[in-house]
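Below: one structure in structure tokens.
Every protein chain but one is kept in place in this view of the complex.
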Amino acid sequence: MARPKKKKNKEIFALGNEAVVEGALLAGCDFYAGYPITPSSEIMEIMAQRLPRIPNGSFVQMEDEIGGLGAVIGASLAGRKALTATSGPGFSLMQEHIGYGCITETPLVIVNVMRGGPSTGLPTSPAQGDVQQARWGTHGDHSIIVLSASNVQECLEMTIEAFNLAEKYRTPVILLIDEITAHTREKITIPNEAEFEVFNRTLPTMPPEWYKPYEETVRGVPPMPAIGSGYRFHVTGLTHDVNGFPTSRPDEVRELNERLFRKIDQFLHDVQIVEEIDTEDAEVAVIAYGTVARSAELAVKQARDLGVKAGLLKLKTLFPYPRKATEKLMYRAKTIIVPEMNMGQISREVKRVNNGQVSVRTINKVDGQIITPAEILKVLTRV
Amino acid sequence: MFRGSFVSRDREAYGKFTPNPDQVMSAKSKGKSIVTIFPDWCKGCGICAAFCPVKVMELNDQGKAVVVREEECINCGFCELHCPDFAIMVQPKVDSEIPAGSKSAHVNAAPNGSVESEKSIKEKG
Amino acid sequence: MADIKGTQLIHEYLRHNKKFPHVFCSGCGHGIVLGSLIRSIHGLGLSKDDVCIVAGIGCSGRLAAYVDFNTVHTCHGRALTFATGIKMAKPGMHVIVVMGDGDSMAIGGNHLIHAARRNIGVTALILNNNIYGMTGGQCSPTTPAGANTQTTPMGQMEQSFDCVELCTAAGANFVARGSVFHVKRLDSMIMEGIKNPGFGVVEIMTPCFTQYGRKNGFKSPVEMFHALKKNVVKRERFDEIPEADRGEKVPSGIFVQKDTPGLEEKFYEMAARCQGGK
Partner (left out) sequence: MKNQHLDRFEIRLSGLGGQGILTLGKVMGSGLALGQGYNVTQTQSYGPEARGGASRSDLVISSEKISYPKAESVDLLIALSQEACNMYYRNLKPGGLLLIESELVKQPPVNNFLGLPFTSLAKDKIGLVQAMNTIVLGAATYLLPFAQQKVIRKNLEQILPAKIVEINVKAFNLGYKEAKKNFGDPEELWKANSVVVPDEDTDYDSI
């Protein structure tokens, strides 16, 4: 898949939240529903300004986040590319509908600007506490794509990516950014339309009588018509057969559940996006994501200056967890350091991959402050 | 405070349904209809039998509605409108039979294979 | 389809690849509502493709799967939020929401009052059977005081919601109440509701014999229909009855009918101004 290429283009000085909006609009987003919550509110505010100005754009402020995601799913079923943004407590409320999005295979994008938690927590401080919730928050076994962005430019790029993956795999995609990135202003380049690919959901080509809404295809992703386009079918949150009607037959239930995983798992190379910095000869490697990856980048640079063979694996896809990239890193590195603004959520995944080969060190910080380069450097130089 | 329509446990016994005599005696329409009941679809709730002004239907020993006095039917339409299972069809006799295809198609409408046990599914709610 | 009517007409709209008879218990009024809904849509001459039925969870939620429209069976209480999204995305679509009483007024109470306040152009049918049927007969926000349910074995102590007054107060454009006994009146109410712009609510009194009736002294579904016949009276007549004699009676009819344009109309009008005035 073509990632947005960087080229001198229109530049703006924008907040991370603004960049999300720019990215979404570039990706063809024309529907927003949500509920305001710090620190994601700017996304909603700017969407309220912009969407009425684009053809067919619509915006609605709902009574809560449950309603927000509900409206987004409804709009997506009606053929729109829909976005909602939220933060900690709102994300918790959305979990019910994330599961609905998974089982009905509705493409949608949720931006979660992570703030300190649990509960109301620290509304205006950064954290990375929602990582495992994004993966496992909704009940039932399910497959989902979770992305992250570490700076303002990435907010734009990963939002486009999130829409493309959602449409391609008919799945909810969650983009996790943290309060720092969301509220940092930086110069970003807005790519030309020719410079990035926009993927739209596959529409059925067969006559409506032949259409089976949840039939297996080569990619595992069934085509998806919009409500009102002549294909009348049933959408349900109950486990359903290929016709979309509820079923409890074990063979049909298993087939559905396995396909929901298979459709993403067979294309991991497409879904898993990582950035490797100085990893070729790294003996000590940092695995980081979000704003912490920025600190890690500086720390790795400083460590290199001090003669430590350090490297950084920056995760842009958090789930499905980039196992291959991590294994590759562990091939050479003796120590892996995982700095996170939580008590160890991605380090769990790293340890699962590790299998006892290397020593995994974690740096955990939950005081509402970003992990500084100095803190990472300290560990980097000690090991 | 609002009270629902199904309140009392010790409510008075409800009287028998007495149809409007004008309607009953409209001899004009009497005996001009065919009443069909699809036994596969009928769940035997008895609404049609209880409210039919001229008692066309009765419940048989299997608990399903059957047509016993078709010639009495005045085509008031109550049973058709009130059958929750779409199992009753009242048609004018002029056509002498049910329009092509509709009867067999509807009686044998159950799909092959899609076995469901929806009634056993207890949902959140 | 023009010359057929009655049950034959209904069969034209059913999905015969679904298993019939439907999932509802013997004597349940939900099937009658389904018939009434189909007749209303047919009566308005709407194309099957232009109608979207959104249902919640519970017995009423199962209704959507049986009809050949665009149908969505959503999460418990959230049907209105999905419907809001669909209506905003496709304002030309006739979005009809089918909910139960617990679905709409308990878990979805917030969505109901806000849909009414927002005046989004969907029509909500609230199938009020005074009980949670699907989960086994627990008390709902409309269970009358004193009634026996699984969770109120000694009788309901709480007050119950009056759906009509609730929606009227929340600002719905169209509010009506009908019953499954008075089907012809119900047909016309649903038709009016769909035709009316903005948010419309039709509360439909429907009996649940299996979970409610049996526990509260009814001997058969037929008895519950007798009760409906007796207790659901036209609002004009209800107003004439002295308050002391009202007893279990509830008024039915159209209570509110305003022609305020729905949110989607207002939004797209504003959007057209924004795009034109650029």
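Labels A, B and C are assigned to the chains in the order they are written; within every chain, residues are numbered from 1.
We take it that a residue touches a chain if its C-beta (ideal position, glycine included) is under 8 Å from a C-beta of that chain, and two chains touch if they have at least 3 such contacts.
Here the structure is a predicted model, which is why all the values come from computation and not from measurement.
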Q: List the shown chains that the missing chain touches in the full complex.
A: A
Q) Which listed residue (A:86, A:125 or A:159) would be found touching the missing chain in the intact complex? A) A:125
Q | Residue, one of A:23, A:39 or A:220, that touches the chain absent here | A | A:39
Q) What chain A residues would touch the chain not displayed? A) 11-13, 38-39, 122-125, 151, 180-181, 183-187, 291, 294-295, 297-298, 301-302, 369-370, 372-374, 377
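Simple rule for what comes next: only the chains that are shown with their structure count from here on.
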Q: Look at the interfaces B-C and A-C and say which one is made up of more C-beta pairs in contact.
A: B-C
**Q.** Distance-to-centre winner among chains (Cα means, whole assembly as reference)
**A.** C
(Q) Using mean CA coordinates as chain centres, what's the gap between chain A and chain B in Å? (A) 54
(Q) Show the residues in chain A shared as contacts by 2 or more other chains, in ascending order. (A) 238, 243, 245-246
(Q) Give the residues of chain C touching no fewer than two other chains, as numbers and ranges. (A) 17-18
Q: Would you mind writing out the residues of chain B in touch with chain C in their complex?
A: 1-11, 14-15, 17, 40-47, 50-51, 77, 80-91, 99, 102, 105-106, 109-111, 114-116, 118-119, 122-125
Q. Along chain A, where are the residues that touch chain C in the complex?
A. 31, 33, 51-55, 57-60, 62-64, 66-80, 82, 96-97, 100, 226-230, 232-238, 243, 245-246
Q) What part of chain C is in contact with chain B in the complex they form? A) 4, 6-8, 10-11, 14, 16-32, 35-36, 57-58, 61-62, 76, 100, 102-103, 128, 130, 132, 134-136, 142-148, 159-162, 165, 179-181, 183-184, 205, 207, 212-213, 216-218, 220-232, 247-250
